[in-house]
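The structure under discussion appears below in the form of structure tokens.
Of the protein chains in this complex, all but one are displayed in their positions.
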Amino acid sequence: MSKLLKPAQAGSVESSDILIMIAPAETGAGIKVELVSPTMQQFGEQITNVIMQTLVAQGVKDATVHANDKGALDFTIEARVVTAINRARS
Amino acid sequence: MINAAGRIIPDQIAGLGKIRPYCGPFATTPEGRLTGPKIRLNMPRSEKLVKSIEQAIEAAGLKDGMTISFHHHFRNGDYILNQVVEAIAKKGIKGLTLAPSSLNDINDAIIPFIEEGVITAIETSGGRGKLGKLMTAGTLAKPTIIRSHGGRARAIEAGDLKIDVAFIGAPCCDSYGNINGIQGPSACGSMGYAMVDAAYADKVVAITDNLVPHPVYPISIPQTQVDFIVVLESIGNPKGIASGALRISKDPRELLIAEYATGVIEHSGYFKDGWSLQLGSGGASLAAAKFIKEKMLAQNITASFGVGGITAPFVDMLEQGLIKTIFDVQDFDIPSIESLRNNPNHLEMSASYYANPHNGGPIVNNLDVVILSATEVDVDFNVNVITDSNGVIMGASGGHSDTAAGANLAIVVAPLIRGRLPMVLDKVNTIVTPGETVDVIVTERGVAINPRRTDLIDRMKGTGLPVMSIEELQKMAYDLTGKPKPIAVTDEVVAAIEYRDGTIIDVVRKPV
Partner (left out) sequence: MEKKLRRAMMFMPGNNPAMLQNAGIYGADTVIFDLEDAVAISEKDAARQLVHNAIKTINYPCEVAIRINHILTPYGLDDLKVVLAAKPDLIRLPKAESPDEIKQVDEIISEAEQKYGFAAGSINMMAAIETAKGLRLAYEIATASPRMVALAIGGEDFIADLKTTRSKDGKELYVARSQLLLAARAAGIDAIDTVYSDINDEETFIAEVNMIKQLGFDGKSVINPRQVRIVKEIFTPSEKEIAHAERVITAYKAAIERNSGVINLDGKMIDTPMVLRAERVLAYAKSAKR
């Protein structure tokens, strides 16, 4: 799996979207996810899990992710993370 | 104790004393007699005009610990409440209970005075913005009491809410205190909420920017109820008081909701000549007005009366002869104000006539159909309009529980999800309107009928409406959003939701 080469972002702050900003981290640093969401209590854990699981599935081991959520559903979150990773790898 | 709505209510609430739990929409029989203001003496040709708000406060004998009231007919164009509270603060008066008919964003300005202890308790229909957050934070010495419009009128008339001084913003006031709301630069239309305060408060101060020679006509609040008059440059911002005609929603989701709601009405059995309706002022409601009007024209049906919260689409139907009479407790826009002024079939009514459950019959008891909004609903058809998904007070009880209890058909409209938040939950954060008074929930993805209404369930068969069980509706929402975690709250009660009959249907606990 190729490493992240540069910071990248995908998505937007439009309603029902999520803005994912991903940056490479030092090898061994692991994955750090920072989430801002209007539904932190109700779905904060769920959203963070989706981001983490997508990173893992895409073979990303070390990264910092900042997510600005505007009520995105899981399918959108996953898509934006995948796109951000692809952009960070190109 | 657990009340009849299934909510855990403390037996006692600090600052509110012993609690009477909700037992059902009509389970509680009232006892006793109506209360009344102190008997007054007014000398012939005496002068009611005082020079300033400060003088009025003195003349009214306002002291620490008293209760003051205001109406909210000026909405976010209101100057009165903030100015009076500021003047009271300057006089060093403290510990007051503030009992306005409702609060708006513009009233955030009084927060410093709450923090100073000028105001230590609030009884109202709702709170928004920073004030709503403050109420939720439990900053006040006593929990806030939230009442519906009908419930507030009941409480005032029964003496549960004793108003010492009512400050009434008066768009048109003559030199002896006859007031109406339809003339003047700050015209607001109906004075429905203020009428109850004026009739029952011990002292009434009229504040106007439009003093006219005595006698004025028509009279919404008579001189017999008014003690003092203050004249200001301006009592409100016309732009905040009434909008130009509200634009009907173009949002396709809202239009779809409106269409389904109209379909439910059409097939409910209540849609026939002589029917009556109430519409909210939300986007889906206004859009529904348009569809309902089209069906009324197509099927040659007229309504015997309409109730509200009046907006231009309603007035439009009145003018076209589709509605015979409008009963008006407040006006939202300029066309509505003008209609009240000019149309003899457009009638002003008090909050008590509108919705007080403990009189000879409020108009909601004659209502066929009402369309209401919601912040959340649950699988028992309970409705929340007061707190958001995080348990923060941001809305108002309004006439919601009143109309739902009185009407033959209570329809609640809401999008199935707002952002990522599902609107159909296991349990709403706060019950304002109990499920047994809610007949139909309409979303853009499905329509759920209260299982109690087997008649409606039958009638909706074969109509093509997307009828499903409330559980299926919830599942649809949860399939999209996932199941939300409940929000964490402490034990501290920060607000009591009083049902229209004076019992407590739910409480708001302070979020963690």
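Letters A and B name the chains as they come in the text, with residue numbers starting at 1 for each one.
The definition used in the following text is that a residue touches a chain if its C-beta (ideal position, glycine included) is under 8 Å from a C-beta of that chain, and two chains touch if they have at least 3 such contacts.
All values derive from a computational prediction rather than experimental measurement.
Novice: Just one of A:Leu35, A:Met52 or A:Ala79 touches the chain that is missing; which is it?
Specialist: Here the residue in touch with the unshown chain is A:Ala79.
Novice: Looking at B:Arg20, B:Lys94 or B:Arg253, which makes contact with the chain not pictured?
Specialist: Of these options, the touching residue for the absent chain is B:Arg253.
Novice: Kindly note down the residues of subunit A that lie in touch with the hidden chain.
Specialist: 10-11, 14-17, 72-76, 78-80, 82-83, 86-87
Novice: Tell me, which residues in subunit B touch the chain that this view leaves out?
Specialist: 252-253, 255-256, 444-445, 464, 480
The rule is simple: only the chains that are shown with their structure count from here on.
Novice: Centre to centre, by mean C-alpha position, how many angstrom separate subunit A and subunit B?
Specialist: Measuring from centre to centre gives 43 Å for this pair.
Novice: Which residues of subunit A touch subunit B in their complex?
Specialist: Of all residues in subunit A, those touching subunit B are 15-16, 38-39, 41-43, 45-46, 69-74.
Novice: Hey, which residues of subunit B end up touching subunit A in the complex?
Specialist: 389-390, 418-421, 480-482, 484-485, 487-488
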